[in-house]
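Please see the structure below; I have some questions.
With one protein chain withheld, the remaining protein chains of the complex are depicted in position.
Chain IDs A and B follow the sequence of writing; residue 1 opens each chain.
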Amino acid sequence: MTTKQALYVSGLNVSFGNFAVLKNLSWTVDFGEVRGVIGPNGAGKTTLLDSLTGKTRYQSGDIYVKDTVSIKNLTEIEIAKLGIGRKFQKPSVFSGLSGFQNLEIALRAGHSRSIYQPKLTSRQREKIHETSELIGLSSELSRNAGTLAHGQKQWLEIGMLIIAEPSVILLDEPVAGMNSEERGKTAELISNIRGPNIAVVVVEHDMEFVGQVCDTVTVLHDGRVMIEGPMGVVQADPQVIDVYLGKEAASASSH
Amino acid sequence: MTFLRTYLLSVLLAIAGSVSADGQDRQDTSAIVGGLCSSKPTQMNQALNALGSFTVESSDPLVIENNARWALWIISALTKKQLVCSPTGSGFVKGEDELREAVTRELTKVDENVKLKAPFLHLPVRPTAEIIAATTEMILASVTNDAVSDKSLESLDKKPEQVNSRQFSYLLKQSNLPERQVKQLELVEAYQLLRSEDLTDYSTALAVLRENASRKSLTALIEIQSSLSPEASGSKVEMTSNAINAIETELQIGQFLSVLYSGLSYSSILFLAAIGLAIVFGLMGVINLAQGEFIMIGAYITFVIQELLASFAYGLMPFYLLISIPFVFVLTGGIGAAIEYSVIRHLYTRPLMTLLATWGVSIFLVNAVRVLFGTQNLEFYVPDYLVGGVTLFGDFLVTWNRLATIGFAVLVLLLTWILVNKTRFGVNVRAVTENRNMAGAIGIDTRKVDVLSFALGSGLAGLAGLALSTIYNVNPTMGTNFIVDAFMVVVLGGVGSIWGTLLAALLVGIVNVAIEPVYGAVAAKVIVMTLIIVVIQFRPEGLFSLKVRK
Partner (left out) sequence: MFQASEKAGILLALCGLLLIGATSLGFSTSQYAMNLIGQIAAFALLALSLDLLWGFCGILSLGHGLFFAIGGYLVAMHLVKVTFDATGTPPDFMLFMGWDSLPFYYFQLDSIAYLIVAIAAVTTVVSFVFGYVSFRSRVTGVYFAIITQALVYMVMLYMFRNDSGFGGNNGMTGFKEIFGMPASGSTTAAFLCGGSLATLGLCLYGCKKLVDSPIGQFMLAVREDESRLRFLGVNTVHIKLIAWCISAILAAMAGFLYVPQVGIVNPTILSPELSIEIAAWVALGGRGSLLGPILGAVVISGLKFILTGLAPDLWPFILATLIICVVIWSPNGLADTSSHVASFYRRLGSLTSIKGRSQP
């Protein structure tokens, strides 16, 4: 049996107090795919990623990784060790350390045995340099990560994910606050990441960007999956236009 | 043991009874003085009892008054070592620069060669002297219609079985005694009736003792129980053990209530100290290490106001605690606001640094107070209405000052609750606690909220200082005694929750008070720490934390 489903979410319920954020959500992502998740603010996108990474506990339902592994009782550390990497909505890099050190930590963390290994092997150094080229930061490696530009921090964070060779990459708003040139670079980066043994989930507001990088798009609304399909189909759906695009169109026209 | 005592008692009674009925008989009085001068415990006790009987020899109130005054004079001279005796056994009472004949009370002189010596007060003589003095005072009061001091009532309670029976039966016949005195006499009677063979008397005695449950009545009953012969009537044995059980239960309840009560009063102080910390911590993630010093300053402001009233408005002195409340709250709150404005606000992004900065503030405050007032404990005047208390249950004494502290804390709790839940300021505080940026974005002046909350927290700590001023020692370093417990309360109770703080204050306060006397302060701290560690395993943010998205 070959594994196909990277993520399988079944009947997921998450609520804070009396406030239900995810309501009986069922959802799957296959290996090899780049999946977009869109939805209005407060739809529960970040909460979904929080549940997938163990940051938020879910009340009922379950989440399976690589077909079989339930993450219900796992800590965020164990989930990360399963090969699920996540970029946060707010860029989270170790700002007191250099770009190189950030990548080195992520690399060592990805292989728990090498945390205490005194010196990097030449293969590992090579890998850090390869990754830094991929994210376009090879000339900034010695800079303090805190001093990088906003976009560069986002790339560095993505670099920290891919250097650990994960099976699932979750990106929460990877192009927020980027100009169009940077968006283009990010789209390129994501298409470089994709491969048959990896699933990429992109949570975004930017429709154009999602259309550019994703095969399939899930529209999340009010804690449920509203519709799922290729961007063209989703965009044409009247319901989606009503709750999501409609608002944007309305606000755009009012300016 | 008991046998011996009964025997002695009967001997004493026989001697007391044998004294001649002629009240003014010199013979008797000089025999009494001679007995007191003997310096032998048995003879002195006999003499004291004879003295007691002597007071009620006559039925003429004037004679009784006269004799009672004389008896009190002699006993007080004896206990103050002013009664001195010549080697021949005649007694004199030494005053300042004068000497009086003990029997006649007349001024006299003694040849310098005669060595006058005060009789040695043996341990068994003291309580007898005290009790005879107490009953004599009551007798005197009954003829002059004066009030009897609490002290004599208390000494009566100490060894009721030693009360002189003639004095006692005289007192029982008086109809003008105040109620408290009658109760006390009934109790004395009960102790004497315990030796009665009559079952009805015995059961009355048991009933009275049950009503007045105390350690003392318990020991007396246990002693009786062990002396009951096996062939004594079964109902007597059973009645006694029932009474013992009832008294034991009541004592245990009383004990439990006492611990609970002093725990509650400590919790009240802790609550007042910690609620400010908890609000500020919830709001700004800042722990104020100078909170203990605000308690201290609150107590010192109370002291200053007491002194001011003493010099300028003496009539208001009894109310100085009430008068201090607004001053303490506003002044400590003001100092808090000043510190927030000058120090804390620079450090909101660096909460660990506020620990250090506020520690600096605390060193400053402690030493400033030390330089101004010195290091000694302050003397607080305790108004009459806070002195003493009422015994409710067994040994459980509800003292007024602790009761006032608890009531005060409850009042502050209610006001704080109303402030946080029912006012605009409270809504703002809660909004900033949950989401500072959002609150700022919708137009709440977060700076103002910070300053005011810090002032509120400091003001409440100041009130804690006021509340404890008549209960605990007040000196410049007193803050340290409360601060660690107050932190424990905050950690245990969780951030920014009034109810969590209350619950944790109750827990920490009561655990401390319950364990400290038995196993020491360390055990109390260990248990509180363990409690906290256990709680944190399950609720990392404390018992009642707000769920805040990070």
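Assume a residue touches a chain if its C-beta (ideal position, glycine included) is under 8 Å from a C-beta of that chain, and two chains touch if they have at least 3 such contacts.
For clarity, every value in this text was computed on a predicted model and none was experimentally measured.
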Under the definition given at the start, what are the shown partners of the omitted chain?
A, B
Of A:Glu33, A:Glu104 or A:Glu182, which sits in contact with the chain we cannot see?
A:Glu104
Touching the hidden chain, out of A:Ala164, A:Ile193 or A:Val234, is A:Ala164
From the listed residues B:Ile323, B:Leu347, B:Leu403 or B:Val427, report the one that touches the chain absent from this view.
B:Leu347
Which subunit B residues would touch the chain omitted from the figure, given the whole complex?
281, 285-287, 289, 343, 346-347, 350-353, 355-357, 359-361, 363-364, 366-368, 371, 480, 484, 487-488, 490-491, 520-522, 525-526, 529, 532-533, 536-537, 540
Tell me where the left-out chain touches subunit A, residue by residue.
53, 55, 75-77, 80-81, 85-86, 88, 92-97, 101, 104-106, 108-110, 112, 115-118, 160, 164
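Keep in mind that, in the parts below, only the chains that are shown with their structure count from here on.
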Calculate how many whole Å lie between the centre of subunit A and the centre of subunit B, each centre taken as the average of the chain's C-alpha atoms.
67
